[in-house]
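For this depiction, one protein chain was excluded, whereas all remaining protein chains were kept in their positions.
Entry: subunit A
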Amino acid sequence: MRLLTHNMLSSNIKGVTNGFPLRIEVEKVVEKQVDLNPDFLRSMFSKIDWKALVHAARSIGYSELPDEADPSMLDSDDFLRRFHHALLQLHLEEGALICPETGRRFPVNKGIPNMLLHEDEV
């Protein structure tokens, strides 16, 4: 699972109001190369939650993103490279996503988070 997917996903337990961002518990991270697409990154920048991305990247061992970012930084190749790497090239392969409100653990196996709920959570 890429951090871009993580950046969209909220805890889905009934009654939870602050389900975003899910905390990450890491067992294994893999890196997969993809071509850098500057136009895509520029259009994604306004849609993603930067703080959540920085935090998620750090929790899987990548701390090259600045704490704060603004659109002017998208002119820098160096910034785009880091943003691209964090958003699209790092994958949480094994581990878990943790609901920030309840602490409920959603396991991630072979890169696939299991967000199925128990009967009493729906």
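The rule is simple: a residue touches a chain if its C-beta (ideal position, glycine included) is under 8 Å from a C-beta of that chain, and two chains touch if they have at least 3 such contacts; residues count from 1.
We take it that contacts and distances are computed from a predicted model.
Asks: Which of the following names does UniProt give to the chain that is not shown: "DNA topoisomerase 2-associated protein Pat1p", "Methyltransferase-like protein 5", "cAMP-dependent protein kinase regulatory subunit" or "RBR-type E3 ubiquitin transferase"?
Replies: Of "DNA topoisomerase 2-associated protein Pat1p", "Methyltransferase-like protein 5", "cAMP-dependent protein kinase regulatory subunit" or "RBR-type E3 ubiquitin transferase", the absent chain's UniProt record names it "Methyltransferase-like protein 5".
Asks: Take the complete complex as the reference. Which residues in subunit A touch the chain that isn't displayed?
Replies: The missing chain touches subunit A at positions 1-2, 4-5, 7-12, 19-20, 32, 34, 37, 39-40, 43-44, 47, 49, 88, 110-117, 122.
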